[in-house]
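For this depiction, one protein chain was excluded, whereas all remaining protein chains were kept in their positions.
Note that the chains take the letters A, B and C in the order they are written out, and that residue 1 is the start of every chain.
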Amino acid sequence: MKIMNMVNAINDALDIKLKEDESVIVYGEDVGVEGGVFRVTEGLQLKYGAERVFDSPLAESGIVGTAVGMAVAGLRPVVEMQFCGFVYPAMNQIISHASRMHNRSRGRFKTPMVIRFPYGGGINALEHHSESMEALYGHIPGVKVVIPSTPHDAKGLLISAIESNDTVIFMEPKRIYRAIKQEVSEEKFSIPLGKAHIVSQGTDVTVIAYGAMVREVQKAAVMAKNEGISVEIIDLRSIYPIDKETIKESVKKTGRVITVTESPRSFGVASEITQIVNEEVFLYLEAPPKRVTSFDTIVPLPKGEHHYMVSPEKIFYEIERTVKY
Amino acid sequence: MKIMNMVNAINDALDIKLKEDESVIVYGEDVGVEGGVFRVTEGLQLKYGAERVFDSPLAESGIVGTAVGMAVAGLRPVVEMQFCGFVYPAMNQIISHASRMHNRSRGRFKTPMVIRFPYGGGINALEHHSESMEALYGHIPGVKVVIPSTPHDAKGLLISAIESNDTVIFMEPKRIYRAIKQEVSEEKFSIPLGKAHIVSQGTDVTVIAYGAMVREVQKAAVMAKNEGISVEIIDLRSIYPIDKETIKESVKKTGRVITVTESPRSFGVASEITQIVNEEVFLYLEAPPKRVTSFDTIVPLPKGEHHYMVSPEKIFYEIERTVKY
Amino acid sequence: MFNTYNPLNNSMFRIMDNFGKIINTDYFPDLLDEEILKAYHDMLFARTADLMTVSYQRQGRIYTYPPNYGQEAIAGAAGKIIQDDDWLVPAFREMGAYLAKGATLKEIFLVFMGYEDGSKFEYAKNMLPTSVPIASQLLHAVGIGYEIKLRKKNQAVFTFVGDGGTSEGDFHEALNFAGVWKVPVIFIVQNNQYGISTPFRVQTASDGIAIKSIAYGIKGIQVDGNDFFAMFAALKNASQYAKSGNGPVLIEAVTYRKGPHTTSDDPTKYRTKEEETEWDEKDPLKRLKAFLNDKKLIDEKAEEILIEQYIAEIDRQFSEAENYPKYPLNDVFDYLYDEMPEDLKEQKREHEKFLKWKENLKM
Partner (left out) sequence: MFNTYNPLNNSMFRIMDNFGKIINTDYFPDLLDEEILKAYHDMLFARTADLMTVSYQRQGRIYTYPPNYGQEAIAGAAGKIIQDDDWLVPAFREMGAYLAKGATLKEIFLVFMGYEDGSKFEYAKNMLPTSVPIASQLLHAVGIGYEIKLRKKNQAVFTFVGDGGTSEGDFHEALNFAGVWKVPVIFIVQNNQYGISTPFRVQTASDGIAIKSIAYGIKGIQVDGNDFFAMFAALKNASQYAKSGNGPVLIEAVTYRKGPHTTSDDPTKYRTKEEETEWDEKDPLKRLKAFLNDKKLIDEKAEEILIEQYIAEIDRQFSEAENYPKYPLNDVFDYLYDEMPEDLKEQKREHEKFLKWKENLKM
């Protein structure tokens, strides 16, 4: 075991896979010499050479499109988009190819590739660096979407993502890149994709989150506990496939559910969860499934970001209202 | 009044706006000489000249990106993407600029522009021509998303879209481009964006749809009527802003709601509507809000499309189950 | 070759004139007479298949189809150069290359009949399915090229795109990455003068396409795409050049789409009879046939019989495709992921429940 933050843990996962599987390739803007603007890939080029860990030209469609080709040819590319706001030039390659090649070729060609990038607010970044658009990716048939909330999960989930034969969008909550440290095994281990994690058991209300919001929910749960409210916290871990089973079982028990995201409000992950609980456990519902999200606005520049970001207080506020409903 | 199909009606709206406002500009791939692959812009180049209605190079980011510039400079570009599956190369220009320029410049620069394209299945098109990804656009803060279901609506909504000072994504259900004919006024008229339309009143269940699905719902409603079920049909018309008021009032009355879309199931418009009714009229709900959608798969090639497309029977099936719940 | 036929010199690489006369012996390929005849026959087969496919479409037996008519020399020559181990990353208008690589007509028909199954192309080694989003496939070719280079394999990647496709950002990114990475990729631009109705002069103000190679620091050559020998020689040189580790090559094959864009297109709306006639004189099959005629290698009688055999063969494959089993519900779901997620299974089960209900409804 070793104390790691999420940056270390992701680096460790890449290191393990680069070492054990010569088909793994890591590239993107500034990931080679510099080790990425967040230093996630630091040291890997020195260890595995500039043919396997390298800087690409500044072109996201180019990065993802070439990764599709590499994957088809038998490599396992793990590419980095420098920020969440710079994935969009690659959208066509993601939707039209990374997600479809397997289906189009009737399973003949697989695209085992990971597209990783930092996302989300809270680090005082300028425009285009702070959004949280996992719902867009979740809506694209043929990809998987994974978001870790701790160093341990980041390592285990990334290893699974690299070993998956499908295209995985791996979103890294950069706000907690270095904010959370924990003991993580230095051995190889993996966490299955598509399975949620019950962070803490509770009886009064289920609160579902992922990424940096899990920690905010934990803070809110403490406030709630002080008021005598017992919160069950679910960390989704995968946005798609979404773990209906865990959600269902929890809401059956609590009868109440709130989803917390830092994404725009409408057409987001919260709505999907609300649809699921309505379809699956309607009769267990004792209050309307609610959402605590950011607004349907563009993430403000740093001075306005506090208005936009979901706070533990706001989560607690909704917990209270839901429990009292 | 004149009998028009949707292609005629859109052409008419463009014609009216080109005539009365010299700042309106129409361009895209093959829209000039040929009048578009669906002939939507037929005759307009002859009438308004190749400087205002013209063929662009084959590059969607280029088309949308230049439109942002034109809009900022005071024109009102109406650009065509040839098919829904070819919008993705323009995603960065849509998300990073068309939706944000107004906010970024604190209202100094507006982007009055319309991005129109045919979408949806049912015309035996090959891959990348048939999808229905309105939820993606709905999730992008800063754009409006509009979908007409009749020739009349197409004309009135497009005129509003062109006159809007915001960026409007205007999705045209190509399956009913020529399938529905109706009397449409030749005069200029407009239909407000963001307002749904009650297609027919009913008391037992609310069924919400838009685009080509409205007609399918109407067929299902006839089946339901034969079984003594009274269906209220709402045509959403705008995906964003979404007309909560109309949805709310209807569900208050019926207590039951089903949303019908031809899009992938998860993270779609149906889930958003379910979230809205839960938030707004939970206590009126007598059955779980349901969705009839396509699958979370890629639209199959024509021979498999019947499996994928939502049928009146399937809508009726869900109506029955919901009413009997 | 790529220095002599530098696109900056404004010289189009040609070997044979419009009448089948050899005008450039320096580069005349080292091919046996039979090999040339075989190439001619392959092009004839492709043309016959193409024309028949159009007529199947007119009969309503397949959906839209993009004819290759008039462009056969490009794919024909490529078919001779691309080796088994090489990769083919196609666009959609190079049937001859598909066939040479081992794709069957039946599979091609299946695609245009609306079955994904066709796109598997199981007998075609190292060939990707058709890519509909224009120019996006070029990046896949570059990625494959990277794998080849990394693993030091003796392969090249051949990838196709149209003149319209050169306007897309992905064209730029692909050629640029290929130049930086020095990968063995041969980019073949079929400049058939139109992208649907849009003429080449609307796509770019540059002087042709080959010249764009300069922007990427790679080799480029403009070739008479209706000249089988020129295409053969250019592709052969490009392949050797790329496989020797020198990096990518851009080949602009100047040609003309004699047919419509697809079977739903009407070219009379945007081009003149004169223009079409002018290009008729440069027809690739006509020219190769004239060459063979001069060499007394053409036997009209035998050709007629051959064409009849072709027709029979094409018809046979077409009816095999027409008799293809129904598209099962499973096929909608089975190939999305390597392992189907629970939720997709549930969506399928739910739909099956509905189908059962529907059966009862009818009874």
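Criterion: a residue touches a chain if its C-beta (ideal position, glycine included) is under 8 Å from a C-beta of that chain, and two chains touch if they have at least 3 such contacts.
Quantities reported herein were computed from a predicted structural model and do not represent experimental measurements.
Asker: For the chain that does not appear here, which of the shown chains does it touch in the whole complex?
Answerer: A, B, C
Asker: Specify the residue from the set C:33, C:85 or C:207 that touches the hidden chain.
Answerer: In the complete complex, the chain left out is touched by residue C:207.
Asker: Which one touches the absent chain: B:103, B:124, B:182 or B:200?
Answerer: B:103
Asker: Where the complex has a chain not shown, which of A:127, A:163, A:249 or A:286 is the residue touching it?
Answerer: With A:127, A:163, A:249 or A:286 as choices, the missing chain is touched by A:127.
Asker: Of A:167, A:218, A:266 or A:322, which sits in contact with the chain we cannot see?
Answerer: Once the missing chain is taken into account, the touching residue is A:266.
Asker: By the contact definition given up top, give the residues of chain C that touch the hidden chain.
Answerer: These residues of chain C touch the chain that is not shown: 8, 167-173, 176, 179-180, 182, 201-207, 211-212, 214-218, 247.
Asker: Kindly note down the residues of chain A that lie in touch with the hidden chain.
Answerer: 29-30, 33-34, 37, 55-62, 85-86, 88-89, 124-129, 265-266, 295-298, 300-305, 307-308, 313-314, 317
Asker: List the residues of chain B that touch the chain left out of this view.
Answerer: Residues 25, 51-52, 56-57, 59, 61-62, 64-75, 77, 89, 92-93, 96-97, 101-110, 141-142, 144, 164-166, 194, 240-242, 244-245 of chain B touch the chain that is not shown.
FYI, only the chains that are shown with their structure count from here on.
Asker: Where the CA atoms of chain A average out and where those of chain C average out, how many Å apart are those spots?
Answerer: 40
Asker: Of all the residues in chain A, which ones touch at least 2 other chains?
Answerer: 61, 89, 92, 96, 103-104, 141-142, 240, 242, in rising order.
Asker: Hunt down the residues of chain C that sit against at least two other chains at once, touch-wise.
Answerer: In chain C, the residues touching two or more other chains are 116, 132-133, 169-170, 336, 343-344.
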